[in-house]
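With one protein chain held back, the other chains of the complex are shown just where they sit.
Let's turn to chain A:
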Amino acid sequence: MLEQFPMHQIINEEGEIVDSSSMGDITTDEIKSFYYKMLRARMLDKKCVHLQRQGRIGTYVPYEGQEAAQIGSSLALQEGDWMFPTYRDHAATLTFGHSMRNLLLNWRGRPEGNVAPEGVNIFPPGIPIASQLLHATGAAWAEKKRGSDRISLVYFGDGATSEGDFHEALNFGSVFNTPTVFFNQNNGYAISVPMKRQMKTKTIAQKGLAYDIECLRIDGNDVLSVYFATQSAVDRARDGKGPTLIEAVTWRYGAHTTADDPSKYRDQKETEARRETTDPLLRIERYLKTQEAWEEEWLTRIEEEITLEIETALTEMESYPEPDLSQLFDYVYDTPTWTIQEQVNNHLAVQGRTTQ
């Protein structure tokens, strides 16, 4: 199947264009804006790992290395489309319009972290592996029933393809021809378990064959390949041609979460060495250099800009009002049941409080 599903690239590891026919008429400025968004995500990620070490946020899930996969794909969506992320996809949700402050609040254990700005259709991250794929087919199905041209895109990892919900979602998408993009980030590991223990197949893309849906395998570290592949899947979905499974091959450089020690299951020196060939930012830097479009002053300027944005969001996060009990009790049902009302009152009475 590796022959049937070669990993598509537009820009290779050296920063050279290997498939100019798939690039449309994208401009250097647009490619620079892709770089900007990847840098923004990376700087936020590094900051969060640091904040966790300082105890300023709780357990954090890093995505360093997967910026091209997340950003290239999210940029192919339009306003009104639906995004179904996992716990690792905040580079994607940030790019699709989630608020940076709220994303930071998420890592402070605040429910606001699940709430994107009004009009930005992002689901709370799927925590039980693969369960969110079915919401993506359901929400897309609703759009189709209404006759709108909105679509849904759902993220999931290599490990998720072992779950029943992955297969049930591909089957529903296929049977009901829902406008859904199944975007797989194959980062090689599900916590400690490598892909070869998760499945015998060499590709994830081939799993779409069983459901007779379009499947693609791409270099998930090549932001242009990701962007154009997702674009084609999104177009097909909008045109009523149904779902697509995209396998974006990538790598996570860091730990599964800040509570994980990757040296227990893999050689982190080897992972570090991979940056030379797989780092999605380095690849665009190399490309821009071949185009003589790389300027150190530009990099310095955008780094400053992003640092300011992150610091501002961080200040807002840290000065955000404390949570109140309404967040615990008021959103379980449209109208709290009598048992919940009684429990609130008893809780407050014992604490000598009168209000939430």
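As a working rule, contacts are C-beta pairs under 8 Å (C-beta built on N, C-alpha and C of every residue); 3 or more make two chains touch, one makes a residue touch a chain; residues count from 1.
Everything that follows uses one rule, which is that contacts and distances are computed from a predicted model.
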Exercise. Out of "Pyruvate dehydrogenase E1 component beta subunit", "Cytochrome P450", "Branched-chain amino acid ABC transporter permease" or "Sarcosine oxidase subunit delta", flag the one the UniProt entry gives for the chain missing from this complex.
Key: "Pyruvate dehydrogenase E1 component beta subunit"
Exercise. Identify the residue among A:10, A:41, A:139 or A:153 that touches the chain left out of the display.
Key: A:139
Exercise. Considering the whole complex rather than only what is displayed, give the residues of chain A touching the chain that is not shown.
Key: 82, 111-112, 114-115, 123-124, 127-128, 131, 133-143, 145-146, 152, 164-165, 168-169, 171-172, 175, 327, 330-334, 337-339
